[in-house]
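Accompanying notes for the structure given below.
Note that this complex is displayed minus one protein chain, with the remaining chains in position.
Let's look at chain A:
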Amino acid sequence: MAELTSTKLDFDSHLLLDQPLLRLPHELLRKNLKSAQRHIEIANKGIAASIQTLTTHSSPAETLAALDATLLKAQTLKRKLKALHAEEATLHRQQKARIAHLQELHDIPTIVDVKYDVWAQTRLDRLLVDYLLRQNYLASARQLAEAKGIVDLVDIPVFEECGRIEASLRGANGEYGDALGWCAENKQALKKIGSILEMELRLQQFIEMARTGEMDKLMEAIAHARKHFVGGQDTLYGLRAGGLLAHAPDTMVEPYKMMYAPTRYPYLAALFLRTHHTLFALPAHPLLHTAVSAGLSALKTPTCHSAHNPHRGMSSLQHSSDKTTSTMSRQSVPPLLTDTPVCPICSTELNELARGVPYAHHTKSYMEDDPVVLPNGRVFGRDRLRGLNVKLGVPEGRVRDPTDGLGGAEWGWGEVRKVFIL
């Protein structure tokens, strides 16, 4: 078995899983900053403009009114900035909590330290909440985060927002209003990554207008198309839109049939999700999947799913459609009589999950000391075999196979032979 040569903790490689943790608050802070910039710019223009017009008026009442208006603008600006500042403070707090969490890892020297277990538990909780958020189980995610005290380490608001918009896209009516609003908010960033999301949404708007078939709606649709589809790099949308007008909603002609189909909404929802994750530098797949499949592979051995597994959890039994085997085992003691801890892959929770995963690669055999083989072919360490037999209360000089429980076959110690595993 490939054993870790040292139990020293290698921080950098450990933190592979935790990169997105620090990235997200940073991205949100940037977004925050850009909003602040935008607000200030707008206010600047507004106030400068009103002051400009003021100089041409001479009547005091008008001046006063104009000044009041300017004052109002400035105060609005202040209010907005205050809100942004509050959000910034929250983000800073989150960032600090996350940096502290990762910093803790640096204080732990080895993997076998008990502090590492605590840290690993927090990490697992974090991954679980992340998974729950992505699968849209928002209430459970929030409850778990609060129960474990990791609200600052996970990004619940971001995913709640995302889930809301996605649900609206997927919902019964296929509302794209929220999604369009989101696009407007993030226009700059979307343009930087060259996203087609907005175009697709506008096309959907167009499709809805064209679907009605009424003349005035069609005219509206044409105006809409002129506004949004012209001037972009991609003439495809303009052409498609034009072609769509010529076909009725129940047309059989591709690609217009596909455009009219309600399956466009799930497509839009998926597109939104992908775009959202790219924008915020979130990995496309839940981190839990990554960590768990790597772990399953690393732990799995060919025996985990074999019928001869001494650790066999009930899962390999449940596949025997033969009722007699299950009734037999119901009468005997549960199979795990040996005192080794149960392998996670053999446990009920993960056994089925690990079936499709490749097993770990080993270059050296890993065996207990002084292996001996019983006449039925099972191999044990001699001392462990002896200890188990004492616990079973087997009479002196006789040895029984512990995996078969109390009803196993019995032999004399002389029949047990030494085996050499190189």
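In the analysis below, a contact is a pair of C-beta atoms (placed from the backbone, for glycine too) under 8 Å apart; a residue touches a chain by one contact, two chains touch by 3 or more; residues count from 1.
Here is the rule we go by: contacts and distances are computed from a predicted model.
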* To do: Could you tell me which of "Large ribosomal subunit protein eL14 domain-containing protein", "Centromere protein O", "Proteasome subunit beta" or "GID complex catalytic subunit 2" is the UniProt name of the chain missing from the displayed complex?
  => "GID complex catalytic subunit 2"
* From A:51, A:184, A:253 or A:409, residue that would touch the chain that is not displayed -> A:51
* **Full-complex contact with the absent chain, from A:248, A:261, A:353 or A:409** => A:353
* Just name the one of A:112, A:193 or A:261 that touches the chain not displayed here. => A:112
* To do: Using the touch definition up top, pick the residue from A:81, A:158, A:218 or A:245 that touches the left-out chain.
  => A:81
* Asked: Of the residues A:187, A:257 or A:362, which one touches the chain left out of the display?
  -> A:362
